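Below is a structure I'd like to ask you about.
Here the complex is missing one protein chain, while the rest keep their positions.
We just call them A and B in the order they show up, numbering each chain from 1.
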Amino acid sequence: MPHATPRGPRRLAFGGDYNPEQWSEEVWAEDVALMREAGVNLVSLGIFSWARLEPREGEYDFGWLDRVIELLHEGGIRIDLATPTVVPPAWFYRAHPEALPVSRDGTRWAFGSRGAICHSSPAYQEAAARITRALGERYGEHPAVVMWHVHNEYGVPVLECYCDISAADFRRWLAERYGTVDALNSAWGTAFWGQLYGDWEEIQPPRLTPTVANPAQRLDFARFASDSALANFGRERDLLRELSPNAPVTTNFMVSPTQCDTIDYWAWGREVDLVTNDHYLVAEEPRNHINLSMAADLSRSVGGGRPWLLLEHSTSGVNWQRRGIAKRPGEMARNTLAHVARGSEGGMFFQWRASRAGAEKFHSAMLPHAGTDSRIWREVVRLGADLDRLAEVWGSRTVADAAVVWDWQSWWAQKLEWRPSEELDTRERAEAYYAALFDRHLTVDFVPPEGELAAYPLVVVPALYLATAAAGENLRRYVAGGGTLVVSYFSGIVDEHDAVHPGAHPGALREVLGLTVEEFQPLHAGRSVRLTGPDRAELTAERWAETVLLDGAEPAWRYADGPAAGGPAVTRHQLGEGTAWYVSAHLGRDDLDAVLAAASADAGLPEHDPLPRDLEVVRRRGERGDYLFAINHADAEAALELTAPGEELLTGERVTGKLAVPAGEVRVVRVDR
Amino acid sequence: MPHATPRGPRRLAFGGDYNPEQWSEEVWAEDVALMREAGVNLVSLGIFSWARLEPREGEYDFGWLDRVIELLHEGGIRIDLATPTVVPPAWFYRAHPEALPVSRDGTRWAFGSRGAICHSSPAYQEAAARITRALGERYGEHPAVVMWHVHNEYGVPVLECYCDISAADFRRWLAERYGTVDALNSAWGTAFWGQLYGDWEEIQPPRLTPTVANPAQRLDFARFASDSALANFGRERDLLRELSPNAPVTTNFMVSPTQCDTIDYWAWGREVDLVTNDHYLVAEEPRNHINLSMAADLSRSVGGGRPWLLLEHSTSGVNWQRRGIAKRPGEMARNTLAHVARGSEGGMFFQWRASRAGAEKFHSAMLPHAGTDSRIWREVVRLGADLDRLAEVWGSRTVADAAVVWDWQSWWAQKLEWRPSEELDTRERAEAYYAALFDRHLTVDFVPPEGELAAYPLVVVPALYLATAAAGENLRRYVAGGGTLVVSYFSGIVDEHDAVHPGAHPGALREVLGLTVEEFQPLHAGRSVRLTGPDRAELTAERWAETVLLDGAEPAWRYADGPAAGGPAVTRHQLGEGTAWYVSAHLGRDDLDAVLAAASADAGLPEHDPLPRDLEVVRRRGERGDYLFAINHADAEAALELTAPGEELLTGERVTGKLAVPAGEVRVVRVDR
Partner (left out) sequence: MPHATPRGPRRLAFGGDYNPEQWSEEVWAEDVALMREAGVNLVSLGIFSWARLEPREGEYDFGWLDRVIELLHEGGIRIDLATPTVVPPAWFYRAHPEALPVSRDGTRWAFGSRGAICHSSPAYQEAAARITRALGERYGEHPAVVMWHVHNEYGVPVLECYCDISAADFRRWLAERYGTVDALNSAWGTAFWGQLYGDWEEIQPPRLTPTVANPAQRLDFARFASDSALANFGRERDLLRELSPNAPVTTNFMVSPTQCDTIDYWAWGREVDLVTNDHYLVAEEPRNHINLSMAADLSRSVGGGRPWLLLEHSTSGVNWQRRGIAKRPGEMARNTLAHVARGSEGGMFFQWRASRAGAEKFHSAMLPHAGTDSRIWREVVRLGADLDRLAEVWGSRTVADAAVVWDWQSWWAQKLEWRPSEELDTRERAEAYYAALFDRHLTVDFVPPEGELAAYPLVVVPALYLATAAAGENLRRYVAGGGTLVVSYFSGIVDEHDAVHPGAHPGALREVLGLTVEEFQPLHAGRSVRLTGPDRAELTAERWAETVLLDGAEPAWRYADGPAAGGPAVTRHQLGEGTAWYVSAHLGRDDLDAVLAAASADAGLPEHDPLPRDLEVVRRRGERGDYLFAINHADAEAALELTAPGEELLTGERVTGKLAVPAGEVRVVRVDR
């Protein structure tokens, strides 16, 4: 895919959501003046404006938007224009109450917040197409409109709808997927608990049942929900491509698994012209910059490695978290530039000016309630200037050292009830392995289970409960071809229908790993087991262990006690040209390092870099050279040895040898070729 | 307002809820005999009797009630006669299932407990008026009926109803409040998240939404709910005033914020002839007598300082608390007399005789299951005699030393979702400041934000998130005129529509406090910050800090560490003739004392009294003198110095100089003028 970006100059985007309809027109002029002062060059406009634009069905009021667009355009500020389809007007719901979504227990959500949409509703689909067409026709060729922002954050706050309209749509989707009811019965394993269907009309969404519902039914419904929203996105995108052929069409993702768990971004990444992402720091989490980096790497990966754009983050505290912890001085800039390091072509915020009313009035903004005499405003202005200094990184591409296999559908499947332990947690494992790789200063690409792996010296599978036979074969081929693979426990267990692969666990991965799992050994709450390995290195596991039977693999660590005492715990399998490691126990983030060190050696990765732990170092490769981003998250100065001299872009200084990065600061060096 | 009380002799009321319909008629005679033994002189009758009085629509059976009333009258026991409108009969709901209330998520509550009423239901309103009229006509002139007890505990267990009838009523209420839909859009800030309304009919109650609903909509719905119940109270009151002009009309409040959070008692206090209140000790809370005193002070305050009447409390344990901890010997009398000290004209209980059946059979009573050979009964008899000894305090008025600003609507607003920290807690702050004042032995009046303050040397605002510009001006005028004000953090933030006041926080209070808040600094869970102040006094804050910019105020304490390190934490602003203190941090109850000591000095209040901490001392001022109540909550004897000699009313002894109060006992001295 080509590198689609907002139309306009090759510079990093800077700005935020702009909601002028919350303010009187006098304020608009001040807004544009202050935007210019801060270096804002792009705003997202009109996200929640449907009721203002179409106050009654089919009657439009574009005057105010015309004026805002002209003001911005005159100010040199480009526009990411939204279709406002995330909040249909009140009149729409009065006419179509059936378009409000229904929860799993049968409650119909009400109008009055946002995103209350049954994506299967024909009435909604028609109304959304109508306002999209009207906007496309009016502004499709406007020079200030450089990108289209369809809808907003599909998937949150609610995606699934269990109403009868959705039920019919689900049946249609199933009929397309399975062809016959018999095929569905087989795929869903309905022989279990006597759930055989005889007719499509008998099938319903997995509404609330007195005990656990059929897991395959639930998994398919999750797929259907993601697909039905994607179809709506596609409808709007196609209209806009027709009416505004020069501006890329996007919708803002929330790829971080801490933020959205209902969208299959692998599928969605293929459908947008440019990946854009919203990321919010988990304010109370220690070292929360790691979660940020993971989100950034995911954003780049779902776009196939292309540059992307951070469309929302926050200047400071966020009021929908338990405690809206304010960012420390410098933290906002570190956050923004970490996204840029990992491929974002800029940094945008929610939102430009803090709202006086509504649900998010205590959400930080570029222009806070306190006004311009404030730390936040001063840091915003500085950040705008810094991004300008970095203009030349535009178009360069982040360089990855390793790959992590991640799959939304497998996560959905694993989260269903009645797994062998409630402490199984796909997201937690992905984050733990990601953090261990981060602490080894390895930059990571994410890859889907059947994706291309050959380019990576090291591939890590933190938790892949659902793995098709094809995914298993993909991993086998990768190893046989010389790759180094690390697989964590409870991976390769079920097929795409949540059915256990025939034979012993892990069905899809027995061959590549050279072993079988005789029995899962979930541990008692609070208990741990010890693992002993090479050089008497001892590790500790909690939550999970396994009884492993070797079939080609060799033990690297063994259980020293617990229910699998004496048996293999971490194994290594030489297969063809490569090596496959298996970690059968739940190791903490730090203990994972020992395993990853051993695997990294197999992979030929350089010895663990003697970099300070909280100095994040990432490279973007561009036409003029490599851009080395060094982000110091610590409270003390840190330094790293440059492989070649270069120019530091933020200070303009020439750097040779050691690059010093002051506490809390960022340095970006264009390393000489 | 005049001092309305139950008709009859000027003596303190003593008795309880009496539910004779639960017992056969033989028991009634025993009841009256035992009531006389205990000194009971008032009972609340007929609260749950609707189905007995009107067994079928329009058919009445008053015979049994006639007999009960005669029995009581003959026994010299006065009657607080109830309208039984809190529980309509089963036949009513069979005919009008739509009168059952609907919860926010759409569940219609069922008949079978109590208080399941849609206050907007015309059917309910008509039926309630009919039974009220029937009772008023029959008993309005009966000499034993000395007060009317409308309904029961409006507001609990449920007040809000989200049904379609309520929705129409809500629209009517909104139309009256706002006039036009445009005005409502502006007030509610519907531009945020695209919630603009075009027609009244589009507006609904704030039913369950997939994420946070419009906060102004929710706040108005809370106001509407309180108002709609108040309208029903008013309908019954007006009927009774017409039919029974000589008996005051009341309804029993639950003013303590620990007990009811849905009624705006400032508005309700104006509508009753006499404030009556129900208070239940939070049995497991340490020093729970402080909460009791706060409830008593609130009861007096919502009646504008007039004497009031404690209509329900408990003799011992309460079965709807997690653990029905029994009262210790003497505790019941201390409780009752603390209410009397703070203005109650007596002490009534739920209930006279413990029920054998139903939901509250394990609730303590005046006559327990164990009968008269029991600690409880012996203490009840003693209390009846003690209240007789205190008859002369009737009509005297409690003397307050300071005022606390409290507002139900501000509390409702602050409790809505997505505030800057989930640890913000209006009620907690009010209780903490109240406790700190209590421990300084200051008796407190509560005042609404726009209420009259000039009479108080010290005014404390513990948490007033919502403060109108008029309230801000009221406080400013108070200080400028010589008052001493203490304001705690997160006050003055929003206007009556939950919209942030323009400009920096705290919009309504910037001028009086002489500062702005640049940024809120909610603290991480479990973390604390230190404050250093005059004479190196060090305080500790948790949960909340702020970055404060001074604009006239001076720092008294500064943050020694944490996110606002070095900045002002507690400030003092001299304005006109007075002083305004601001406490930007969450201090514990004990640390608040340091700030209140400094402010008290400004206010010219006497130095912290060297009274024992758990000796509660309150004065009532009467025609014959001041009545000094000394309640010893401790396990050891305590003493206080009398300013003048006097007569101790419970022992009949003459006291001069030191008044000794034995452990757990109460003394009431009429101090000589």
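Quick note on the criterion: contacts are C-beta pairs under 8 Å (C-beta built on N, C-alpha and C of every residue); 3 or more make two chains touch, one makes a residue touch a chain.
Just so it is clear, the model here is predicted, and its values are computed rather than measured.
Q: In the whole complex, not just what's shown, which of B:R10, B:R270 or B:R323 touches the removed chain?
A: Looking across B:R10, B:R270 or B:R323, the contact with the absent chain belongs to B:R323.
Q: Based on the whole complex, identify which of A:E423, A:E473, A:D614 or A:E637 touches the chain you can't see.
A: Final answer for the missing-chain contact: A:E423.
Q: Give the residue, chosen from B:A29, B:A370 or B:A663, that touches the chain omitted from the document.
A: Spelled out, the listed residue whose C-beta touches the missing chain is B:A370.
Q: Identify the residue among A:G106, A:G304, A:P534 or A:G604 that touches the chain left out of the display.
A: A:G106
Q: Out of A:E37, A:E70, A:E137 or A:E202, which residue would touch the omitted chain in the full complex?
A: A:E202
Q: Please identify, in ascending order, the residues of subunit B that touch the omitted chain?
A: 19, 21-22, 48-52, 55-56, 84, 86-87, 89-91, 93-94, 101, 107-116, 156-158, 284, 316-317, 319-320, 322-326, 328, 354-362, 368-371, 373-376
Q: On subunit A, where is the contact patch with the chain that was removed from view?
A: So the residues of subunit A touching the unseen chain are 105-106, 188-199, 201-204, 206-217, 417-423, 497-500, 502-505, 516-525, 547, 549, 563.
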